[in-house]
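Let me give you the structure first, and then I'll get to my questions.
With one protein chain withheld, the remaining protein chains of the complex are depicted in position.
We call the chains A and B, going by the order they appear; numbering starts again at 1 in every chain.
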Amino acid sequence: MEKKVFERPVIKKLSAGMPAKFGLQVRHEPVTQIDGVPIKTLMEEYGSPLFVYSEKKIRQTYKEACRAFSSRYPNVLFAWSYKTNYLNAVCNVFHQEGAWAEVVSGFEYQKALVNGVSGDQIIFNGPDKSKEELELAVQNRSLIHIDHFDELYDLIEIGENSNIKPKVAIRVNMDTGIYPAWDRFGFNYENGEAWDALHRIMHADNLELLGLHTHIGTYIMGTEPYKIAASKLAELAIGLSSKFDHQLQYIDIGGGFASKNTLKGVYYPGTDTAPSFEDYADAITSVLIKANFRHNKLPLLILETGRALIDDAGYLAGTVIATKRLANGQRATILDAGVNLLFTSFWYDHDIRPAKPMSDQTEETAFFGPLCMNIDVIRKNMMYPLLKKGDPYVIQRVGAYNNTQWLQFITLRPNVVMIDEKGETHLIRKKETLQTLNKMESVPDHLKI
Amino acid sequence: MKLKKNLAISETGFVFDPSTGDSYTLNTTGLEIIQMLREGKNPEIITRKMTKTYDVDANTFERYYYDFIGMLKQMQLVAPDEE
Partner (left out) sequence: MKNNKLTIAISGLNNVDSPGPGIPVIRGIRESKLFESRIIGLAYENLEPGPYMHEFVDKTYKVPYPSEGVEQVMERIEYIHELESVDVIIPNFDSEIYAFIRLADRLNRMGIRTFLPTLKQFEERHKSNLPQFGKTHGVKVPQSVAVTSFEEIEDLKRDEKIGFPLMVKGKFYDAYKAQNLEQAFIYFNRISARWGLPVVIQEFIKGTEVNVVALGDGNGQTIGAVPMRKQYITDKGKAWGGITLDEPSMLDFARHLISSTKWRGGIELELIRTPDNELYMIEINPRLPAWVYLAVAAGQNLPEAMVLLATGNDVLPFTDYEIGKMFIRYSFDMICDLSEFEKLSTLGEL
């Protein structure tokens, strides 16, 4: 007889709540496990605080995004935005799923190579590419997205001295109706600069112009800006086709999809407001499909989605250090993870959950991190169950930008683990020790004591 | 380990503790375990039965089992003299 799938036994107390006025949930439901692994066990084994990634969730989200686009458009490709999260294990999950790499520095470029990404599947973006880095990228036949004229001339020069034609695209910035418009990267659409750059490239025989790129911003809450961006890029591509009879191979629409985190000071939680992949896909692909590409030949659509693909898969588990009363009587809860680990708390109201069942009793509390610094505030004020010293907590949706922007400041950075699809836990980044840091330093002899 | 005597446990996985007025829900495996506990089965028998029906080995099951018992204790659903 086939055995049934085992689910961990659970008992849950039924709370007799009432929806808050306006239909918002008031309870902070505890999150006691991640993919079946109890948070308690994780912290016993790997310490507190601890970053935890769910491989299952990454793959699931990636597949969802892929499906949304490929069900509407014949030719779609995702390139993993390294800066969003360049833990190698995380990158490799995306690469296994079929994503290319999108990098914005020589360091990230090297990381992608070491991860085993083939050079011709790396997109090299950003304003900072040294001549040597460009030469390497040309040798590797990577896609180089040109940010400014200085870089363009560097590439023309490299092309002249090499037997390989640099494969290039330009980054275009534009007004898509969002404020502020990111106009410091790439060439501007509205003032004709982008068209000038394309001209220059078309007249250089030793560059191979393959595509157009834009990245209109991050955490874009609407789909309209994407329609505008897609139609402006399509227009440039069609312009090239009619003027130079040159067919571009791809259009890269960048990243920027909102994750389900809640921005500070907005009306509704991100879970309610973030458009779905379907919404974004619908907006972008419908514009491209309707555009008048020559012979109806649709270019490859590249996406560099970052936060929306990884935010949900990352958790930060930790322990309450202490609770205290502030001078004005307000309760404060001090967590062992602060803005040093959770850079995103500067713009998100993070979803902090107790990691064990709590009673329905709540009080107002602020959440502070462990740093001896006034800026170390995770949440200023929220109604929350009564936590005490030693209680475990979990912050959800921390997968994007935290493990790349975290600071080694005042204290050391903790372990990072990944739970695989079978529920096994793997250490994917060891916590720092004093040695890790001291190894890089040296004290001149006369300063030794 | 014995369950509190007067607990009302239904087929749907609903548990009512008449002495406190609290109610609880169980998932399927939780319900099966509770029913066996109620019948006075010991952990060995429970483990044997569960590992036979479900795709889980004894060690893994035990880990979850004691975690579950811990929850029952925390919720005070266990007969007091047994703690």
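Going forward, a residue touches a chain if its C-beta (ideal position, glycine included) is under 8 Å from a C-beta of that chain, and two chains touch if they have at least 3 such contacts.
What you are looking at is a predicted structure, and each value in this text was computed from that prediction instead of being measured.
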(message) If I consider the whole complex, including the chain that's not displayed, which of A:271, A:408 or A:436 touches that chain?
(response) A:271
(message) What does the interface between chain B and the hidden chain look like in terms of residue numbers?
(response) 10, 12-14, 16, 23, 25
(request) Please give every residue of chain A in contact with the chain that is not shown. (result) 14-25, 260, 262, 264-265, 267-269, 271-273, 276, 328, 330, 349, 364-365, 380-383
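Going forward, only the chains that are shown with their structure count from here on.
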(message) From the mean C-alpha coordinate of chain A to that of chain B, what's the distance rounded to whole Å?
(response) 42
(request) Could you please specify the touching residues of chain A with respect to chain B in the complex? (result) 3-14, 38, 357
(message) Quick check: in the complex, which residue numbers of chain B touch chain A?
(response) 15, 22-30, 32-34, 50, 52-56, 60-61, 64-65, 67-68, 71-72, 74-75, 77
